[in-house]
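Structure record follows, encoded as C-alpha cells.
With one protein chain held back, the other chains of the complex are shown just where they sit.
For chain A:
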Amino acid sequence: RGAGAMWGALRGVRRPPAALRRGLAKAAGPRSTRQLREAEEAAPIFQYVGKSAKRKDRVFVWGFCYSGALGVPSFVKPDVGWKKPRRIQPTPYRLETEEKISSAACGYGFTLLSSNTRDITKVWGMGLNKDSQLGFQRSRRDRAKGYEYVLEPSPIPLPLEKPQQTRVLQVSCGRAHSLILTDSEGVFTMGNNSYGQCGRKVVEDETYSESHLIHQLKEFDSRVVQVVCGQDHSLFRTKKGAVYACGWGADGQTGLGHYDITSVPTKLHGDIAGVNIIQVSSYGDCCLAVSDEGDVFGWGNSEYLQLASVTETTQVNVPRHLPFKIGKIKEAACGGTGNIVLTEEGNVFVWGYGILGKGPNLIETAVPEMIPPSLFGWSDFNPDIRVAHVRCGLSHFAALTNRGELFVWGKNLRGCLGTGRMEDHYFPWRVTVPGEVVDVACGVDHMVSMVKSFT
C-alpha cells in the first residue's frame, strides 16, 4: 500500500506495469551504528604469522659490485634488458642464501660465507678468484678451466675426512688468501701463498689461479678457536691462549722477532708469552691481541702511530703490551691505519691515523680517544644503550649496539659504508637495516651483515 501511495502521488508519470513494481523494498541509506557493528564483527580475521613464529635470519650486503663480492649477479651482468650494471650498492641489499649464515668474512674484493650446518656444502664464496682464494670454481663452459670472478655465492669444496660431521666455525679473508676454521679438522687455507700465508712452503713460480690446492693445518698446541687474516699474513689463536702466525713479516706483523717470511705457523712470544689471549685481530699490517685480564698487546706496522705509545720505531716485530689506562678491554679491531677497542663499560676508543670518528679535526693520535656514547644513540631517554661489538675495515669502522643498530664511520670508499650517501663520515652514522644486526664483516670496499628480522 505504501508503494501504491507513492506511485499515486507522482501525477503525470507513467506508472510501470504491475510486474515491474517492487514490493515494499526499503531504500538504502547510511548504515546505522548497529549495522556497522554487526558488519565489523562478521568480518573475517586474517592471520599473517602464528604465535610461535621464529625470527628469520637474513644477510645484507652493500658496497662495490663489479668484483662480484656482493653475490648478486644482476649487478654485474644484468639478467633483464632494462637493468643496467650497478657499480655501487649504496644501501643494504638482501642476499638470498640457502642456509643460515653463521660467519662471514670480507677480503680484498671477495667474500666468504659459512654456515654451521652438517650438510656437505658449508662454505660459499663470491668475488675475485684470481688466486684461487675461493678454491677451484669449475667453469661450466670449459670443464678444465676455473672462474676468475665468481658472481654468486658458490659452494667451496673442502677436502674433509668426515664431511657430514665436521662443522665450519669461522672464516677469514685477507688480500688474496682465505682461512676456514673447522671444529675437528683444523684449519683449511687456500689462495695466494707467495709469502707463506697459507701455512705451506713457498713454491717458486707457482701459479695460484685455477689451483685445486687446499692446505690443511693441524699442528698446534691445542684446538684452534679463532683465525684472522691480515693483508698477507695469517694469525691463529688456540684454546690455550697462544697465538701462531705465518706469512709476510717485513713489517713485523708475524711478531716472531724477525722481518722474514714464515711459511709454517709458529708460536708467538714476547709480551704475550704465557698470557691467555682471548681475541686477536688484524686486517692490514698491524695486529692487536686482547688478553683475558683486559690488556691489549700490539705488533706489526706502526707507521701510522698505532704502536707509538710504546715505541718510536715504525715496525714492531715482537708483541708489546700497550699500557693504556682506559679500563678493561673486551674487544679490539685493527684496520689499515687506525685501531679501535671496546672496553667492558661499553666505551669505544680509537687511535691511529685517518678518519677516526671524532670530527674532521682529529686525523691522527697515538693515544686512544673515546668516542662519546651520545653519538651511538645514548641519551637520557635511552640510558641503557651500549656498544656490543666493534669491527674494522681497511679505512672505516663499524660498531654494533646492544639494540642491534649498526653505526659506521670513516672513508666511504666506493660506497662501503652503506649509508646511502657517497661522502665520508667523520662521526658515527646509522645504517638503516630492516632488522636487528647481529654481526657485520668489513672489507676494503664492501660489507656483509648478518641480520635477524624483527618479528
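Criterion: contacts are C-beta pairs under 8 Å (C-beta built on N, C-alpha and C of every residue); 3 or more make two chains touch, one makes a residue touch a chain; residues count from 1.
Quick note on the criterion: contacts and distances are computed from a predicted model.
UniProt protein name for the omitted subunit, picking from "Vacuolar protein sorting-associated protein 29", "Large ribosomal subunit protein mL37", "TRUB2 synthase" or "Hemoglobin subunit alpha"?
Its record in UniProt gives the absent chain the protein name "TRUB2 synthase".
For the chain left off this view, which of A:30, A:44 or A:323 is in contact with it?
Residue touching the chain left out of view: A:44.
Across the whole complex, list the residues on chain A that are touched by the chain not included here.
39-40, 43-53, 358-361, 372, 374-375, 377, 379, 381-382, 403-405, 423-427, 429-430, 432, 434, 436, 454-455
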